[in-house]
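Every protein chain except one is present and positioned as in the full complex.
Per-chain residue numbering starts at 1, and chain names A, B and C are given in the order in which the chains are listed.
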Amino acid sequence: MELSHRTLSRSGHYRDLSLSDLSPALSLGLFRQMLRLRRTEEALLAEYHPAEEMRCPIHFCIGQEAVPAALSTLVRTDDFLFSHHRSHGYYFAKGAPLRELFAEIYGRETGANGGRAGSQDISHSDSHFYSGAILSGAVSIAVGAAFGFKFKKSPQVAISGFGEGATDEGAFWEAMNYSGKQKLPILFVIENNRYATFSDQLKRQADDNITERVRPFGVRATKIFGNDCALAHRTLRSAIERLRSGDGPELVEAYTYRWNSHVGPEDDGANNYRGPEEMAFWKDNCPIVLLEERLREAGLLSDAEKARMESEIAAEIAANFKFAKESPFPKAADWRAMNYEDRSPMADRLLGTAARGAFDHDQAEAKLGPY
Amino acid sequence: MELSHRTLSRSGHYRDLSLSDLSPALSLGLFRQMLRLRRTEEALLAEYHPAEEMRCPIHFCIGQEAVPAALSTLVRTDDFLFSHHRSHGYYFAKGAPLRELFAEIYGRETGANGGRAGSQDISHSDSHFYSGAILSGAVSIAVGAAFGFKFKKSPQVAISGFGEGATDEGAFWEAMNYSGKQKLPILFVIENNRYATFSDQLKRQADDNITERVRPFGVRATKIFGNDCALAHRTLRSAIERLRSGDGPELVEAYTYRWNSHVGPEDDGANNYRGPEEMAFWKDNCPIVLLEERLREAGLLSDAEKARMESEIAAEIAANFKFAKESPFPKAADWRAMNYEDRSPMADRLLGTAARGAFDHDQAEAKLGPY
Amino acid sequence: MSRQLSYSKAILEATDQAMALCPEVVVLGQLVDTKSGIFGTTTGLAEKYGADRVQDFPVSENLMTATAMGASLTGLRPVIAHQRLDFMLYSLDAIANWMALWRFKSNGKSAMPVTIRTIVGKGWGQGPQHSKSLHAWFAHLPGLRVAVPATAYDAKGLLLESIFSETPAIFVEGRGLYSMTDEVPEEPYRVRFGQAVIRRPGKDATLVAIGSMVPIAMRAAAILEKDGVDVEVVDPRTLTPLDRRTICDSVFKTRRLVVADPAWHSFGAAAEIVSTVAENLGDKLKAKPVRVTLPDSHTPMSMALEPEYYPDDSDIVSAVKQTLA
Partner (left out) sequence: MSRQLSYSKAILEATDQAMALCPEVVVLGQLVDTKSGIFGTTTGLAEKYGADRVQDFPVSENLMTATAMGASLTGLRPVIAHQRLDFMLYSLDAIANWMALWRFKSNGKSAMPVTIRTIVGKGWGQGPQHSKSLHAWFAHLPGLRVAVPATAYDAKGLLLESIFSETPAIFVEGRGLYSMTDEVPEEPYRVRFGQAVIRRPGKDATLVAIGSMVPIAMRAAAILEKDGVDVEVVDPRTLTPLDRRTICDSVFKTRRLVVADPAWHSFGAAAEIVSTVAENLGDKLKAKPVRVTLPDSHTPMSMALEPEYYPDDSDIVSAVKQTLA
């Protein structure tokens, strides 16, 4: 059956998750990553109001844990990952320090960006993680990173994570055309959660067929049920392997769903953009539950083991909140220094100064021809 | 055999032009339109230097006469046609007055735009003909015209003519996505002449497969050998018929070739971007010659008839030059009036004035939430 | 006449009345057809006028702008809306290379009566990609009109005027103004472009305030009044055309100028106003003019930095006092 949001939400409980090619440690690792992301998001969501201390837009990703968890086990430290506004999963995936995420959204100096950026613009350059809130913009920049890797003949890959909404933008198609032409080492990961804010994909696109659209551009594309974390892992692993061997670009479209509002904790149901059956399907097929079912069947996860994970995670989250809340706010800003880098070590090293003569102004302008 | 620039230039003389579904009058009309366009372009090309009176960039379209000629017999007066920089063929196609084209590129007040626009930006709004030099920009505006026609349930269609280079731009793909989604009455005509300036399509795109790229967006697409004017006519006619019945959008990709430099009369061969065999193929398959061969076989065109056409056309061209050269230059400009319309008849009719109270400034700003 | 209406409701009412007055008015924008309706400024219109006239648009800002432009050539009067000005940067090619020069290059024969509503975010950590205020960019382009309404009254009148006039208009809204109310007449009415308004007469100094700086400037004037300083507050209401005469007349009277602009300092709209005054009255000023603006910096997210970043009434008070020192 053709994979699409229309067909999926009528297809019952998913039973195809297979751990056959995953080691027990990896399977458990994926589970733990998903759980950790889920609990973190739940905690942030609960804290957001009424304390009002995280004063920035946050696009929560509860329900969409599978892809970030799978990626987290596949990306190398020196790979670059570029995320859209719904950034926390990708921040996790890149292994950037969570306490700096917490401090960032609390607007503190100890945040990943000293409180300048917030959730939707967060970056962590030591981890080569970047994000931003303008749709499709980070996709294009990721293409540039892949250009750099190819140029240097490096095995690094660029990964760009975003939603199906970004493919509305023309900028996205320039990225397809160029990366396909140049065979750049870039992985485009689309988490298709059906909506851009409250707008159904089929309100914006003639069909739910992004993979078909990108293929003629020279981009290898696969679509998968995105709540099967093992499948996501398998698919992304092969894609990244092919990329490292120079056979790029790749696109993986993972069908998934966000359980919460588009942004923030408030309910956006009044906009009537989605029905309860759809939500029921996706909650029934929670990526964490789907993996947990198999892990338990295979005897890999016990109640005790899960409880241990939960408490470790809870402790980590509590510590992160504490760190964030106890961190200082940024001080009175030096606006100039924040926006301009006055040091120029490279120019200092390579360039000297030279005397300037007097310009002879008595010259005619170039006659600009027609072209 | 797959139609593409690579295969075409090795395929010998074209023999498939068929007049079967065209009336003799129409066949001759197409021929005359092509000849008229060719002779006009040749005359402008010859006059360009050394007189230096046409001081604007001109992108000549010699070799690309088939599509404009075919269109000229298919568009209705109230259809809108939007062209890219290589505009003269489309200006012809829309039946806009040639003497205003001449006067325009001579920079005269009697020009289609009073000498403000020149060749690459010329428009003739009474004919609903528009153009502009920024790649793909006019394509997007054409989508808006089609939006208007659909909104008004009018049988009018929008036609957008451009080169394969414009499909490099992301803007183009937004147009595909939206027109496909909305089933807009718009015809995209691509004259694929292989190059954007000196850059081969395969230097910019992974493959020569624009029609394949657009189809998944919901755009019906056909590619044809674009120097067969009868085929162009047949293909465009069906496309436009479908559009008028509300079944849009359509894209026709016509493979053709420009004989001259990208712009202006100077030879741009020093840039070494194309070989002599390719040019030989396309000259051998001149759209005018291909049609003429059949017309003569069918006994529809005699030497005398052709000579009559030639002399009519020559007279028309001479008259146009005379008109342009004798026309006055624009006078000292009222810059404000040229850029702003101060009259507002609609507002005058619909809106009155109303007294203003004192604004109470002692109000708090709206607390902007995160979204 | 004393009906109070909020700025956002005034925008909704103007759009509603425009749609009722003229079947060619259409509204395009992401989510204009939803209940939340661009912060309530389009709520209910889709139900009232139908899905044809109030259309959600793909996240394709460039094409959205061009679609409005092309549609206007067929006789429609499109209004498009961007939730944030930042999103509209994808459409600058359509605006600067086409819309602004369309009439010019047609030699006055073709017009594109398009209205682009765009909202400047401020506060609650909008950060650098959700808070840009680029009215100076639009005002630098020939061929556009630029409205920066500060009150509900002006928002309604200028929006109606934008929709029904012939030159394309960029309509810059400050999100911070949305909940502020003003006396708004019920009938559809026009506010002309190029007519500044004296929000508060005064004789000691001229304070020109743009858009969302207007209420702040008025509060500053009230504070200064207590200190015995009588400030004249001028609200230009539109930047193109700019009512240079009213501004200069005021400064001619006061001989002092402060300009408050909710935008970056350098190369911004405040510079144009200071220059205009300098060119006309440069030899008559009793004090050096002062600009009160955002610093030349992108917007920090942290709630500790936002208050430092955005100028407030005390910054204006100091600036005015500086001209009186």
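In this section, contacts are C-beta pairs under 8 Å (C-beta built on N, C-alpha and C of every residue); 3 or more make two chains touch, one makes a residue touch a chain.
Because the structure is predicted, anything quoted here is derived from the model rather than measured.
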Partner chains on view for the chain not depicted: A, B, C
Residue, one of A:L8, A:I134 or A:V189, that touches the chain absent here: A:I134
Options C:G70, C:P128, C:P168 or C:P236, residue touching the unrepresented chain: C:P128
Sole residue of B:H13, B:R55 or B:K367 that reaches the chain not shown, by the stated touch rule: B:R55
Candidates B:L37, B:A96 or B:I134 - the one touching the absent chain: B:I134
Where the unshown chain meets subunit A, residue by residue: 80, 82, 112-114, 116-117, 121, 123, 125-126, 130, 132, 134, 137, 140-149, 151-152, 156, 158, 170-171, 174-175, 177-178, 181, 335, 337-341, 343-344, 346-347, 350-370
Those residues of subunit C which, in the complete complex, touch the missing chain: 86, 89-90, 92-93, 96-97, 100-101, 104-105, 127-129, 132, 134, 136-137, 139-143, 239-240, 242, 264, 266-272, 274-275, 277-283, 285-291, 296-298
Residues in subunit B touching the chain absent from view: 55-57, 107-108, 111, 114-118, 120-121, 132-135, 165-166, 168-171, 196-199, 203-205, 268, 270-273, 329-330, 332-333, 335-336, 338-339
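Operating definition for what follows: only the chains that are shown with their structure count from here on.
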Multi-chain contact sites of subunit C, meaning residues that touch two or more partners: 57-58, 60, 62-63, 124-126
Residues of subunit B engaged with two or more neighbouring chains: 170-171, 174, 177, 181, 369-370
